[in-house]
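Data first, discussion second: the structure below is written as structure tokens.
Every protein chain of the complex appears in place save one, which is left out.
So, chain A:
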Amino acid sequence: MYLPCPVVQNIKVSCTSWKCALEDVAWIISAPAYHLILEGILILWIIRLLFSKTYKLQERSDLTVKEKEELIEEWQPEPLVPPVSGDHPALNYNVVSGPPSHNIVVNGKKCVNFASFNFLGLLDDPRVKAAALVSLRKYGVGTCGPRGFYGTFDVHLDLEDRLAKFMQTEEAIIYSYGFATIASAIPAYSKRGDIVFVDRAACFAIQKGLQASRSDIQLFKHNDMADLERLLKEQEIEDQKNPRKARVTRRFIVVEGLYMNTGTICPLPELVKLKYKYKARIFLEESLSFGVLGEHGRGVTEHFGISIDDIDLISANMENSLASIGGFCCGRSFVIDHQRLSGQGYCFSASLPPLLAAAAIEALNIMEENPGIFSVLREKCKRIHKALQGISGLKVVGESFSPAFHLQLQESTGSREDDVKLLQEIVNHCMDRSIALTQARYLEKEEKCLPPPSIRVVVTVEQTDEELERAARTIKEVAQAVLL
């Protein structure tokens, strides 16, 4: 719509002469009021248009209180836990009545135990029990505190001392739970940004320790030193690119002595070579090999004749050979002492009940007094290992001197569930024929590299030759009946 615009006229006129301008002013004054108001509004409109944004931003999407309430009302969480079907293979545990020693009563059936890690038969040793009893009469059961706050007993110091001496290291530190030992030790040293090279077959405790450390994890193929070296080399090249970062990046190799999941031994001499070549520290988990391998039961280092000083940290639990509870780490004071403030499972947990520490000390006494026990164990391992060869459908996995090894299906049925069922059937039949066995249990979704299903056979010094033969025969017959 056209509106007469006297202002524009003004400018034109004012160019001509002063006089005209004055006339114009007079004209403005004489203009009707409505006109001036209109002009004023128009000018303001133009200014507004000039300064305002050309388009409007979207309205901010703040939710109203009511909308929020609706959202809260609508939200339905998942159940806390998914339902577990009644026939889940892991739901109904075997019930052991009485002590879980050599002769064991499982689900009411008397069996010979081929499942507990009681390698040296110290679980029901009268000397161990007597020592524990003396301790119980002196200290009671619990410690009622962590090590820092009046939870350190003289027995703990004794046990640490004895373990250090036994392993011929400077210092040892005990934990009140086997699982927590390596799982606390790894994150005490390896932090975010550090690199850990770890064997694919490493046990669950190591996996949890690595996860807690939040370090960079490099998996190498099980016992494959070429693969490890490849990773170390790659890292070396990486380090050369960024030497500043490399100077503060710690490197660790984490391996097990005897692998829980495979029953195989780690090639320690090669590992030590790689350690010095690539300057990576070795952490060794010896839960299965401590009190088993070597002339005096000191584990893989003794087995290979390697100086224990070449290993930065050795960890083991006291729940297998020593038949007590808890775990320990040993090595040089420079390394071990750090855990006394940084090992979470050490600092923040109640200490080991003194009677369990006393039992472990007595078990160490027996091991020291009686070094022949280890070769007896090895003989028995070899015997059953040999006897179990050549079962159609089952293969033996693990070293011939390992007291815990696996029986896996030669050919999988294609589904893990069916494999597990098949193996369970073998286990059940053996149990009926008074040989107590168990499948190796895993959390299938949690394991980094899930091992194939297997029956784990455990050899102890208490098993007589006759029992070993009978066990091998039974397994053979049952496997034949089930698998063929």
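As a convention for this text, a residue touches a chain if its C-beta (ideal position, glycine included) is under 8 Å from a C-beta of that chain, and two chains touch if they have at least 3 such contacts; residues count from 1.
Everything that follows uses one rule, which is that contacts and distances are computed from a predicted model.
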- Message: There's a gap in the complex where one chain should be. From "Transcription initiation factor TFIID subunit 5", "serine C-palmitoyltransferase", "Small ribosomal subunit protein mS29" or "Presenilin", what does UniProt name that chain?
- Response: "serine C-palmitoyltransferase"
- Message: For the chain not shown, which residue from A:V112, A:A132, A:A202 or A:L219 touches it across the whole complex?
- Response: A:A132
- Since one chain has been left out of the picture, which residues of chain A touch it in the full complex? 63, 68, 71-72, 75-84, 88, 90-91, 93-101, 104, 106, 113, 115-118, 122-125, 128-129, 132-133, 136-145, 147-154, 156-157, 170, 176-180, 189, 191, 203-205, 208, 211-212, 246-251, 276, 279-281, 309, 317, 319-320, 322-325, 332-335, 337-338, 340-341, 344-345, 347-350, 352-353, 355-356, 359, 436, 438-443, 446, 456
